[in-house]
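One protein chain omitted, others in place.
We just call them A and B in the order they show up, numbering each chain from 1.
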Amino acid sequence: MAQQNRQTDQQFMLTQQLLLSVVEQMKLPLMQIARQTELGLCDGEGLETIRQSTQAGLRLLESYTLGVRLAQQQTPLLDMEPVSVSGVLYDVAQQLQPYARAYGVALELYVDGRHGPVMAHRQGLQAALVSLGSALIETIPAHEPAGNALRLSAHRCRYGVVAGVYGNLPGITTQALRTGRQLYGDTRQPLNAFLYTSGAGVFVADALLQAMRSHLSASRYQRQYGLGAILPVNPQLRLV
Amino acid sequence: MNHIVTQGIVLARTDYGEADRILTLITPDQGKLRLMAKGVRRVRSKLAGGIELFSISDVTFIRGRGDIGTLVSARLIRHYGAIVTDLARVQMGYELLRLLHRNTEDESEADYFSLLDHALAALNDFPVDTVLIDLWFRAQLLRLGGFVPNLHEDTDGRKLDASGSYTFSFDDMAFAANPNGRFGANHIKVLRLLFGNYTPSVLQKLQGGAELLAACAPLIQTMFTTSLRV
Partner (left out) sequence: MAVILLVEPDAVLARTYRSALESCGHVVRVAVSAQAAVAAADEQRPDIVVLELQLPRHNGIEFLYEFRSYVDWQPIPVVAHTMVPPGDIAIAQPALREALGVGVYLYKPQTTLRELTQKIAEALEAS
């Protein structure tokens, strides 16, 4: 009973910390909207900027809410299903393309080989990748040399399939991610090796993947650095 | 050429002409060094002038004719990278570097290097309170400078009483018995720990520490400003 209470307390703290991080992150799209409207540029580009900022904020809130719901489920594996990774990545790309354009970032889609379906919570996986993608879209223009390309990609690894977001971001390392998780809640920039923000997008993705019994990992692929979800392939599904 | 290898923590970086930078480092065995990093134009230089701040590096240098040597190479050994994720800790880090720089001579002992190393490690360790680190660092600088208050006997030479009340005499650098005094056994215990051989991480575990530290802070601040260079 005591252990259960401790676990519940820990969950609450994690959720509360994540909420604080999300609240901090929400300042960015809201400021973008406020300053753009103050500028008074109501032409196509200005309105599109406002639209994309609004969508980014809404996506973050939805991903966070989904993560909290999944974490609170007693049996999180209930809604797992065979999922086509390339299908998910395609949908993520569709969602993120306009946001990438607003930041001047070229977003590519690359799937290495044919992957069988993985068992995953489709909605959660898509939300996690959108969260990651948004966070890295915001940050990559702030890196030297000038970063303006990101790749959504899936490839095989020892543990299954890694579906993630990659770019010229050498600050994304296993150590940086580990340090970030340790500092999370204690500092404003726990992932400052590669983000200037609170990192809410990354931590929301982390929480979503944990709720799905997957996890977020720093990854290197084709000389690019990134963050990805490690998804086990179910060999039985290949027979279906 | 006579290359010397040592470990160093950067205390300060200054501009020198159009192309060079001068780094001041504290080392365990070479005292305080001033080394020229040649040809490091500010456009190409990494922000830390070739050596990361808040880190310990293996440094190879050549002694110069004057008091400035030439940096040959540097290799990072330990980087207290968590400090830079927090602006307040970064500022405290710079402040500690500045205080150490102000209060050390060129022939400073290994204890100063060790003090700074422990201080940066504590800053890097987020549960450790920054107020504690600041007070501990100042107390340790006082200790190394030979300015340790008498924490065992009062101004009359009597052993400090666990149930007694005291005021503090800065002239005598000791507690004076006073029934209306603000300081008691717990404050004296905290001061003994701050001036003792404990690291901030250990002191962090003190119960009721925050209130006691707040009460002792003015004592240490005043001792510091009257005895050392601010």
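Just so we're on the same page, contacts are C-beta pairs under 8 Å (C-beta built on N, C-alpha and C of every residue); 3 or more make two chains touch, one makes a residue touch a chain.
Because the structure is predicted, anything quoted here is derived from the model rather than measured.
J.: In the full complex, which of B:Ile26, B:Met92 or B:Leu135 touches the chain missing from this view?
T.: With B:Ile26, B:Met92 or B:Leu135 as choices, the missing chain is touched by B:Met92.
J.: For the chain left off this view, which of A:Tyr103, A:Phe203 or A:Tyr225 is in contact with it?
T.: Considering all chains, including the one not shown, the answer is A:Tyr103.
J.: Please identify which residue in A:Leu20, A:Leu39, A:Ala106 or A:Cys157 touches the non-displayed chain.
T.: Per the contact definition at the top, the residue touching the missing chain is A:Leu39.
J.: So that we can see where the missing chain sits, which residues of subunit A does it touch?
T.: These residues of subunit A touch the chain that is not shown: 27-28, 30-32, 35-36, 38-39, 41, 49, 53, 102-104, 138-139, 141-144, 171, 188-189, 192-197.
J.: To test your reading of the contact rule: which positions on subunit B touch the chain that is missing from view?
T.: Answer for subunit B: residues 12-15, 42-43, 45-47, 53, 84, 87-88, 90-92, 94-95, 130 touch the chain left out.
Everything below uses one rule, namely that only the chains that are shown with their structure count from here on.
J.: Can you work out the whole-Å distance between the CA centroids of subunit A and subunit B?
T.: Chain centres of subunit A and subunit B, defined by C-alpha means, are spaced 40 Å apart.
J.: Could you list, by residue number, the parts of subunit B that touch subunit A in their complex?
T.: 81-82, 84-87, 89, 126-127
J.: Which residues, counting only subunit A, touch subunit B once they are in their complex?
T.: Residue list for subunit A touching subunit B: 179, 182-183, 186-190, 192-193.
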